[in-house]
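Only a portion of the chains appears, each positioned as in the full assembly.
Chain lettering (A and B) follows the sequence in which the chains are written, and residue indices restart at 1 in each chain.
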Amino acid sequence: MTLLDTYTTVRQHTEAICRLLQTEDYVPQPAAFVSPPKWHLAHTTWFFEQFILTQHLPNYKVYNPDFCFLFNSYYNNVGDRTFRADRGAITRPGVEEIYAYRKYVDIHMELVLQLKNEAVHSLATLGINHEQQHQELLLTDIKYILSCNPTFPIYNEDINWEQQTNSHLGFITIPEGVYEIGCNTNGFSYDNEHGRHKTYLHEFDIAINLVTNAEYMEFMEAGGYTNFNYWLDEGWAWVNQNNINAPLYWHNINGKWQQFTMVGLHDVNPNAIVTHISFYEAAAYAEWKGMRLPTEQEWETASNKLDWGQRWEWTNSAYLPYPNYNKPDGAVGEYNGKFMINQMVLRGASCATSPEHSRNTYRNFFHPNERWQFNGIRLVKK
Amino acid sequence: MTLLDTYTTVRQHTEAICRLLQTEDYVPQPAAFVSPPKWHLAHTTWFFEQFILTQHLPNYKVYNPDFCFLFNSYYNNVGDRTFRADRGAITRPGVEEIYAYRKYVDIHMELVLQLKNEAVHSLATLGINHEQQHQELLLTDIKYILSCNPTFPIYNEDINWEQQTNSHLGFITIPEGVYEIGCNTNGFSYDNEHGRHKTYLHEFDIAINLVTNAEYMEFMEAGGYTNFNYWLDEGWAWVNQNNINAPLYWHNINGKWQQFTMVGLHDVNPNAIVTHISFYEAAAYAEWKGMRLPTEQEWETASNKLDWGQRWEWTNSAYLPYPNYNKPDGAVGEYNGKFMINQMVLRGASCATSPEHSRNTYRNFFHPNERWQFNGIRLVKK
C-alpha cells in the first residue's frame, strides 16, 4: 500500500464517520473538551495544508487564508487561534464548504505525494496519524453531543461497542527484573514513545480481562460512591462537587440503570466491559477491590499476554517524559511534550480507535476526571 | 385584516428573517442571553400549540411530545425545561423538521381561528405579539452569532440600521403637573403596561434627538471609560472586569474604530446614532455630559413630541409594577411580573422591532449590562 493509498483510505474513513450526521450535528461544542465535528474535518485538513502544501508544493495557493486562524488547534507557533471554548459559535464556513476544502487539499496532496520528498513523506505520515487520532475524538465527541439531547438520538444502528465483553479471564504473573520499554519499530510512532529504555519491575500479577458492568455495579451497590476511604482526595471532591454516582452516560430510570450508547438509550448490559469512567473511579474501584491499577511500564511489559483493544486502560502512571525525551523543534514539538503535567497515561486502544492506529507502546493521556473516551479498568493484585 | 391574516403575515415574517441563514447558523448559543435561531422558530410555534391547540382544538394531536420539554422557555407552570445555557447543544430536531413543525401548527391554527372562540382570539393575539418579540430577538441574536466569527459574515446586504441618523435636534420643555401614563387603547398590550394611572412630574427639558457616534466618541476621547467619577459603582466594576472601552461590536483596527454591522465590518459612521451600549454606559455618558436619562414617566409623557423608533432608549427607571398591577393567573402570568427586579426600563422601539409592534406605552426591560439590542441614549437636562 503506497502512502497515497493510505492517505486516501484514512481521509475517506473520516468522512464515513460523519456520513450519518445531520448538518446541525456538526456545529456544537457542548463542553470545552469537545470539538464540533465540522472543526475536526477542517482542522485535520488544515494540518496537511499548513505543514506540507504551503511548505513543499510549489505555487500552492492557500484555499482560504482565514482558515489558518479558524482551524489551528493549539500550535502557538503558527499564529493566533480561536479561543477553544468558542469553536461552537463559528458557523461559517459551513459543512459543505468544509468538504470542498477537504477535496481541494486532497487533490493537492495527491500531487505533493508524487514528489519523492522525504520531508513530505514524514510529515504526511504524521498528518495521517494525526487524522486517525481525530477520528477517535470525532466518534467520542459525536457521542457526547448526541447525549446532550434529552431525546437520545441514535448515531449508527450498527455499532454495538457498549456490548463488548471479555474473551479471557484470570491473572498472569510477570517476574521481577530489568525490562525494556518504548518504541523500537521502524513504523510510525509519536515522539513520546521514543527512546526505548530499561526499567526495573518488581513481580506483579495482572488481570487478563477488564472489569465488567456487573462487577462495577457491585461497587456501586456496596456504597462505592459514598465512602471516602476508597477515593483519592481530589477524586472525592470531584464526586461531591459533580454529584457523581455512576459512569458517564448512565441514567437511573425508575430504579433501573440505562446507558446512552451509539444506538440510543438501552439497559446496561451486566456482561459488557464497563466504560466511560474517570481515573478517579478506576482508582476507587481498585481500592475497594483491594487491588491497584498497573503502571504503564507493567502494562507494556505484560501486554503481549493480555486481551486488549476494546477500552483505553487507565494506568497509575502520570504522563511524563521518557529518559532522554527530546521535544522536536518548531510547531510539531507542541504535539506531545507540553501536555506532560497533571494527566494520567492510558494504554491499549479502544473500540473507537482507528484501524492501523494501535500498538503496545502507544501512550494516550487524559486528565483524571475525563470520561468521554471509551476507557476501562484492568486490575493488578497488591 | 382578520386575525388569521395577521397570524399568517407575522408567521411568514419570522421565516423571512431566517431566509438568509445557512443551516449551521441556526444552531449555536454563544452566550446565555442568546438563543439559537432554530429554537426561536420552534419556541414561538410551541407557544401556539401549547396554549391554544392542545386546549381549544378538539382532537388535536401534538406534533411531537418531546417538543414541550425542548422548546418551553421559562414557563415553570408547563413543566421541566432544558437548561437555558444548553440550548446550543440540542441539534435535533433539525431545521427542516422545525419548519415542518411550523407548517403543521399553522394548518391547525387556521382551523382553530375559524372557531368563534374569544379565548382563542385573545391567546392568539398574545401569541402573535410574542412571536413579534422573538422576531426582534432573532435579529439581534443572529447579529451576535455572526459577530463571533472572526471573518465577520454579512447577514443581509440591504440592511443599513447602523447608519440611521436623527431627523430633528434640540430640547423641549414639559411643564410640572399631574399626568396620566399607562395603556388605555383597545388594541393589544402587555399586562405590565396596564392600569392607566396618574403620576406627578416636575418640569424637565428632554432632547428630541438621540446621542450620535460622534458625540459618544468625544466621551471616549475625553477618557470616559477610565474616569470612575462618571460611573455607577457596579458599572465601574463591569468596565474593569470586562475591559470595556467601546460599545459592543466596535473594533479598533490600526487606530480606527470599526463596527460589526448587519452588513459586515465597516467604519463607524460619526453621524449615525450610537447603539449597543449598556445602561451603565448610557448613564456614564449622561453624567459626563452634565445631564441625566429620563424616567419612563417623563419619556411617555413627552413621547408624542419626540423623534423615536430607531433605538430602544434606556430610561433611569427600574422595571417595577405599576400601581394596581395584577399578574394574570397561570403560565401566562409568568410573562412579565416575575422579571420585575434588577432590570431597567427601555422605551420606544428600534430598527429591529417588528412592524405593528411599537407603541409609546410599551415597557421593554434589560439588565443594566446588556448591550446586544439596538438601544441608544436620550438626554434630559439636570
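By definition in this document, a contact is a pair of C-beta atoms (placed from the backbone, for glycine too) under 8 Å apart; a residue touches a chain by one contact, two chains touch by 3 or more.
It should be emphasised that the depicted structure is a prediction, and the values quoted were computed from it without experimental measurement.
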> So we've got 2 copies placed here, but how many does the whole thing have in this file?
Replying inline: 4
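Here, only the chains that are shown with their structure count from here on.
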> Whole-Å distance, subunit A centre to subunit B centre, using C-alpha means?
Replying inline: 44
> Which residues, counting only subunit A, touch subunit B once they are in their complex?
Replying inline: 22-28, 30, 38, 66, 69-70, 82, 86, 88-92, 94-95, 145-146, 148-151, 153
